[in-house]
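Removed: one protein chain of the complex. Kept in place: all other protein chains.
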Amino acid sequence: MTAIEIATATTPTTPARPARRRGLLRQLIDNRKALTGLTLLALFALLAVLAPVLAPGDPSLINSTGSRAPSAAHWLGTTAKGQDVLALTLWGARSSLFVGFTVGLAATAVAIVVGLASAYFGRIVDDALTLATNVFLLLPGLPLLIILAAFLPPGTSTVILVLVVTGWAGSARVLRAQAKSIRGKDFVAAAVVTGERPLRIMFREILPNMASVVMTTLLGCVIFGIGAQAGLEFLGLGDSSVVSWGTNLYWASNDGALMTGTWWAFVPSGLCIALVAFALALVNYAVDEITNPRLRSVKKRRG
Amino acid sequence: TGGSGAAGAGDTSGNQLLTIPREDLATFTRNFNPLSPQAAPMTLQAVYEPLVVHSMADGKDTPWLAAKWEQAKDGKSLTFTLREGVKWSDGQALTADDVVYTFQLQKKVLGGFDYLDKVTAVDAHTVKFSFNKPFSPAFFEIGGHYILPKHIWSKVKDPAKFTNPNPVATGPYTKIEKFQSQSYELHKNPDYWQPAKQQIAGIRMLAFSGNDSANVAFTNGEVDWTQSFIPDIEKSFVAKDKKHNHYWFPATGAMINWQLNTTKAPFNDPAVRKALSTAIDRDQITKVAMNGYAEPADCTGLARTYDKWRDTSLAASCTWTKYDTDAAAKALDAAGYKESGGKRLLKNGKPFTLDISVGSASSDWISVANIIKQDLAKVGITATVKTPDWSAVVNSYEQGTFDTGIVWSNNGATPYEYFRGVMSTVMVKPVGEKATENYHRYGDKKADKLIDGFAAAPDEPSQREQMNGLQKLYDEEAPVVPLFTGPEWGAYTDARFTGWPTEKNPYATLGNRNGSTILVLTSLKPVKG
Amino acid sequence: MDPVLEVRDLRVEYRGDGRTVVGADDVSFEIGAGEIFGLAGESGCGKSTIANAVMRLLKPPAEITAGSIRFQGGDVLALDARELRAFRWRQIAMVFQSAMNSLNPVLTIGEQIVDIFTTHERMKKRAARERAGELLQLVGIDPGRLKAYPHQLSGGMRQRVVIAMAVALRPRLLIMDEPTTALDVVVQQEIMAQIRDLQRELGFSILFITHDMSLMVELSDRMGVMYGGRIVELAGAKELFAKPLHPYTEALMNAFPPLTGPRRELTGLFDAPRTADSCGFHVRCPEDRSDCSMNIPDLREVAPGRWVARSLEGASR
Amino acid sequence: MRLILRNLGFYLLAFWASITLNFVLPRFMPGDPVSRMFAQAQGTMQPDQIAQLQKLFGLDDRPLWEQYVSYVTSVFTGDLGISITRFPTPVSDVIGSQIGWTLLLGGVALVIAAVVGNLLGIVAAWRRGGALDSAFPPLLIFVGSFPYFWLAMGALYLFGVSLGWFPLRHAYDAGLAPGFDAEFLSNVATHLVLPALTIVLVSVGGWMLGMRNTMIATAAEDYITMAEAKGLSPSRIMFRYAARNALLPSVTNFGMALGFVVGGALLTEVVFAYPGIGYQLLMAVQGLDYPLMQGIFLTITAAVLLANFLVDLVYVRLDPRVRVH
């Protein structure tokens, strides 16, 4: 039964409001797409955390039992170097998720600061930051990544740094646009008139209103981080002594996994990347739907 | 394999082209200048020819543009007599002047040949090379050097930057056809001096963006002869067509060493170097990391590659290249590096740790390093594998700032270059000064004497004597930790061409970028019908 | 004379997930030929809902759950998609609240006018353009501006373009949903004058929606006052202005400070939210009328042509 | 026109920023190309050749600012120097022979992805909740979640090696003479299928969802309601009114996507041995071939900037609102 409510003059239902009435998180849990995505993510996070417990042995242990097909002993088989694919995949989740989320958080943080400063101070600050943003946005990402990755010492921190450097601009643009529209709202002017300081206005008045956009760009950055890390590592520009999904694919390709028919060395890591990215994308679209109720899937009415 | 469209596939008309992939060149540039380090493939194999062809496979020297040669008794000069009737592909005859000009040009543009005093044309077909010291390795360097036509190159303004798009040369395949960025063809030189050996219609080069794509083409039967690294070749290649697909990986390349920076403690202690060497499992390394394509080294440093020079009795008696974790642990204990709580300690009480640097591009060596790391852990040593870009690695080698690293060694027809590279004091540079070889900075005056003695030795028995001395010294000091031989990879399909070098008929290696490649090109016959 | 539009017991619901909002409840009125009928009321009382229902423009989650809409005797709710397309604009045209948003920003106004003729009259492009020029002239805009994009026109001109489009096919009924709220007073007055002129010339009926009582009284012949989805009073405009019967109407009239005469304290309405179990109005009532029960009562005819939603007791006072 | 001038100013500034970045970056890289080449040769080169090669390449050891000045001037005169890894070919020749293929691959993939994605998005938004709208977005997001190279390798082995439907490599068959004849063009087209397909598969979902969401937002605009009220036919409303407006963000995205396509093309080029500057760049980086690296990076940047500028011009044509402002 649906409750009947009478049209009320004094509380018009503006679409943006319900998001705040119940927390974004609660609504995400109620959304089927988001639930699928969050469950998948939680599962991967759990696997990553528990990798030392779950993984059958040291993933990097090289021995001569190479290229075994999946079996009871090795659920996902072994690589050409005798490494257990299941162990590699589980341990790979750690690095990939860690890099992905660190990149996401760091790039979003940079983007927030740039976006807010740009929108709040306007004028020259805005012009300069917008120029910088657009330059970074237009610079071809992967080529820049390759150049940067090649000249910095390898290692997870380099990969993260490089991805943050090349990944923040897109988010900054989106966040700036959003922050600028909020900057123009009267409540910001009201805060100024009340006597609030700029930093407080930026972070306490403007930022909380961008929660969903921040969330969306954050998820986007994480997807970018995971994908770009894999791309870099696949090209051999990552740190090949780290176990991650990207390096797993790099080694698989190096060992000619597809050519020798050792598909099991190649498929799991790629699938994991796709699943995590898919999960993040699902949550992302769910956030879109929640903040923009028009996007919600139309339900077929019964009777 | 439809749609792949490679004309070579399945073609047995007799006019099929010998198709060779280059996995390291995604695209070609039309540059057939042999002075250029990036000359298009086959410039030095099918286009230009040397005086003598040396085969690393059987160690034989085949007279080529030179019909015969003679070394002076004092070892200070070398005289080549050119073959009669050799013509450049524009019809002009090859003369001694061409040879003289070639070496002048080489010295002018690229330098080198410090020992070479002068080159003189004794007559139209005789060239004499005079040295400033007795130097027997010169024969291989000079004999293997390509020869350029003077009448063409003397007119070129800037030979270093000349791209030589239509080369005039003496080789069997000098006509460049259908040059495109990813493929080109070399057709017959109509004036070749041994037309009977031009049995194949021509060569087609294909460009690939890496091992993967080249190997796909190869295992698919679309190319004839590859030198790229093919993982698990039995399964991925031979099994596809047992009848036609073959490979042969003779150990001819230089030794791959694990070098320890001897300016740093504890690597300055030969006992430590030997103990570390004993701790690593070379069988595992060659089998797993190197796909079984390489052979484990022994403590002469000459295994397989230089079997001819190897002191087999020494090799049989020494043990520090045999895998034995317990012995290694004991040796370390004895040298004063005690174990405590599963971790080995340095003499100063700090944990025994080391870095192994390998360039990021060398995935196989990274695996080698990882296995070393695994093995060292068993004796309580913590190793860290560092894989920055090769340029950074080489930089740390050159400056002497590295701990340990996996490194190639100098290659030559004799072990002369190898020992000079790992033991001579001449090449040792202090830390911080750029070294171009002997990165591990080990030098021994005794070695210098033996090395010089080898270069000046007038005949083989006396050379052998010096060589044995060097091996003994090597065994005592372990200047580097030899790991395995660098194999010369090569695989082919004889569906379209026959006459390949094999283990039974090792007239050349199966490499298609070295000096003996010309022997293969002049031995292959197309399959007809 | 038969009414042009006849709305009977119309009920529209907005069905969201979990809750349903009644946009219009039991609304009945009719509009005669050539008549200007005004619909007034505060924001959210359901004015646009009715307008959209008449045009059959309601989209999910809105749904007409009861009542009928008859246009010149025909049942509007029974039209199928094709009939509906032919019905719209030719029979009833509509001017929306904001001219800025009701013109496609990327097409010239000419193209947008021409669209009407090519769709409904199967006219050739050239002829249609000529007609479009004439239309613009009708509302006092130079035909040369056919090539202008909406943003190149001032707000007043845009609204005039929309009006010109609305009368393009000479419909029998013109719905105007707050056609001047976004405009300045001066412009507003000009537009209203324009509408009056056009109406005199073309003779269509108008359903005029606004919350500006003064404007409405000035323009309409008859008007209804809406509150919470219901019509609470229905009468001739002048009568209603002179003597509002429903307390809400009275309060609404009282909310506009006059431009002449001495200053006099206005009371306005008390703003308290409505709840599900009360019309919310009893707290707003200037006098104690809480006896009218918790909900808005049905309309009753208290005099010929005068309807008011009030309990009997209230009426007798 | 103001807008265009303003944008031109921005693009010039951006170009300057990127050439400067381009100048600075490689100079921070450790090592030099010759040692690099030496390391890669792994023992087949003699150490004394290092000095010779350094002499040959004439490596620059002037002060940085002098190098910068001459670098900037040479950029504007189109002289990008001589490639080191392909010595003595001029960088402009190396790029010139490759860029066409990258443009072809990237361009075709981008256009197909954008057109197909936008069309799907339009239809999905218009038929909310229909089969297309419910099945396609999740499917395409999923496919789009795979890394480029992973899909590329999968496609290569499935459609190329196992099924043999498409060629495995290169832009056209070896030995075929390039020309504008049917044979050559169709050959090029068949070679393009797999590489382009992977890029399209990865990117089409984003286009579709973007378009779908803007379409849905647009569909709620008053002018759409007005168009409906005018009694226009649904297809006319969908394309002329809704899609025409919803397309505008896509146009901007199109420019932005170019940069990403170059990246995607790079990974694809590696897998399919497709000629192009993306892969060339990787090689240049690995060979520390500064001139080539700079040249390629510059070319890509210039191309992306130029394309964005063109997109701006198109945008100005499509959206009358930005014309005067």
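First chain written, first letter: the chains are A, B, C and D, and each begins at residue 1.
In this text, a residue touches a chain if its C-beta (ideal position, glycine included) is under 8 Å from a C-beta of that chain, and two chains touch if they have at least 3 such contacts.
Operating definition for what follows: contacts and distances are computed from a predicted model.
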| item | value |
| --- | --- |
| Hidden subunit of the complex - UniProt protein name among "Dihydroxyacetone kinase, C-terminal domain", "Oligopeptide transport ATP-binding protein OppF", "phosphoenolpyruvate--glycerone phosphotransferase" or "Biotin carboxyl carrier protein of acetyl-CoA carboxylase" | "Oligopeptide transport ATP-binding protein OppF" |
| Residue among C:156, C:171 or C:229 that touches the chain left out of view | C:156 |
| Missing-chain contacts mapped onto subunit A | 9-11, 14, 16-17, 20-21, 127, 185-187, 189-196, 205, 208-209 |
| Absent chain, residues of subunit C that touch it | 42-43, 137, 140-142, 144-145, 152-157, 184-190, 192-193, 196, 211-215, 217-219, 238, 241, 251-252, 254-260, 263, 265-273, 284 |
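Simple rule for what comes next: only the chains that are shown with their structure count from here on.
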| item | value |
| --- | --- |
| Between subunit D and subunit B, distance of the C-alpha-averaged centres to the nearest whole Å | 39 |
| Whole-Å separation of chain centres (CA-atom averages), subunit C against subunit D | 53 |
| Sites on subunit D at which at least two other chains make contact | 29-30, 153, 270, 286 |
| Multi-partner residues of subunit A (each touching 2 or more other chains) | 150-151, 253, 298-299 |
| Contact set on subunit B toward subunit A in their complex | 211-212, 215-216, 219, 230-232, 235-236, 284, 287-289, 291, 360-361, 363-364, 366-367, 370-371, 374, 385-389, 392 |
| Subunit D contact footprint on subunit A (complex, rising order) | 33, 131-132, 134-135, 137-148, 150-151, 170, 223, 227, 230-231, 234-235, 249, 253, 258, 266, 270, 273-278, 281-282, 285, 288, 292, 294-295, 297-300 |
| Touching residues (chain side subunit D, partner subunit C) in the complex | 221-223, 225-233, 236, 240-241, 244-245, 248, 318-321, 324 |
